[in-house]
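The structure under discussion appears below in the form of structure tokens.
Omission of a single protein chain aside, the complex is shown with its protein chains in their original locations.
Chain IDs A and B follow the sequence of writing; residue 1 opens each chain.
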Amino acid sequence: MGAAVKRSIAPVFWLPFGAGGMLAALTGPALVLITGLAGPTGIGISPGFMSFTRVTAFAQHPLGKLVLFGTIALFIWHGAERIYLTLRDMHAGGKLALMWICYGTAAALTLVAAGALLIIGVG
Amino acid sequence: MIGPRPYLRPAATSWWMHSPYLAYTLRELTGVAVAGYAIVLLAGLISLASGKSVYDAWLDFLRSPWSLALHLLFLIGMIAHVWTWFQIMPKTMPRLAFRGRIVPQNRIAVAGLAVATAAFVIIVLAAEWVQP
Partner (left out) sequence: MSSDPAQGAALREIVIEVLRYRSETDAHPVTQAYRVPFTDDMSVLQGLQYIKDHLDGTLSFRWSCRMAICGSCGMMIGTEPKLACMTFLRDYYPGPLAIEALAHFPIERDLVVSVSGFIKKIESIYPYLIPKTPRRLDQGEYSQTPLQLARFETFSDCINCMLCYAACPQFGENPDFIGPGAMVLLQRYNGDSRDGAQARRMELVHADNGAWSCTAVGYCSEVCPKQVDPANAVNQNKTKSAVDFFLHLGQARRGGGAP
């Protein structure tokens, strides 16, 4: 039968892409509306919704940390995979270079998110 | 092989911007909206970790016309993402059977969109229900 064919590492990036995509499909429009349009302008939502005290309390709660980290990380990894594949379609660079740029940026931003949540602490 | 010299046509490198592939490229670019929005959230998270004055400055940015326009673009991108996501989702699944019959793919897509719509309503209502 011959030697086993070498496995692709694509699944490592495809699963977060899928999870992020599903999460964005279910929560994306609502979150953009709330945090980007209704929240800041106060239209259709209580004025102190995104106040420092309230959001800090949320980010200090373990569930809040999970929601914030999960959303930010999965959305970023979803975008990274799509941007990587599109840049390859566009012949914007070599495979390895594009992988480092796209996935490397995603990894760095994920670490930053984790770091920020650590700094915010537990109150 | 019939002829002694088969001819290899030069590969087109700009296929992604022409029909019928342009729609696919635009679909993939919704990923920019998803990641872009996440980066704005991350900026907010960093501001939060940096103290009240920095965070309030970020909130002021969110109130600016630039940010509102950006989030409108994010919203359009997100909606495009939702729509195209559930068109592809059935393709990633083996043939689904319900009550002994294969479920047509567009029915799976419609079900997914229904769930997404319900989730949208629930999240928005939950946020509105929050008291000051």
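FYI, contacts are C-beta pairs under 8 Å (C-beta built on N, C-alpha and C of every residue); 3 or more make two chains touch, one makes a residue touch a chain.
Remember, it's a predicted structure, so these values are computed and weren't measured experimentally.
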{"item": "Footprint left on subunit A by the chain that the document does not show", "value": "1, 4-8, 10-12, 14-15, 18, 85, 89"}
{"item": "Absent-chain interface as seen on subunit B, which is shown", "value": "1-9, 11-12, 15-16, 20-21, 24, 28, 88, 90-95, 97, 100-102, 105"}
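We adopt the following convention: only the chains that are shown with their structure count from here on.
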{"item": "Rounded Å distance, subunit A centre to subunit B centre (Cα mean)", "value": "12"}
{"item": "Partner subunit B, residues of subunit A touching it in the complex", "value": "18, 20-22, 24-41, 44-50, 52, 55-56, 59, 68, 71-72, 75-76, 78-83, 85-86, 89-91, 109, 112-113, 116-117, 119-120"}
{"item": "Complex contact set, residues of subunit B against subunit A", "value": "13, 15-16, 25, 28-32, 34-42, 44-46, 48-49, 52, 55-56, 59, 62-63, 67-68, 70-72, 74-75, 78-79, 81-82, 85-86, 92, 112, 115-116, 119-120, 123-124, 127-128, 130-132"}
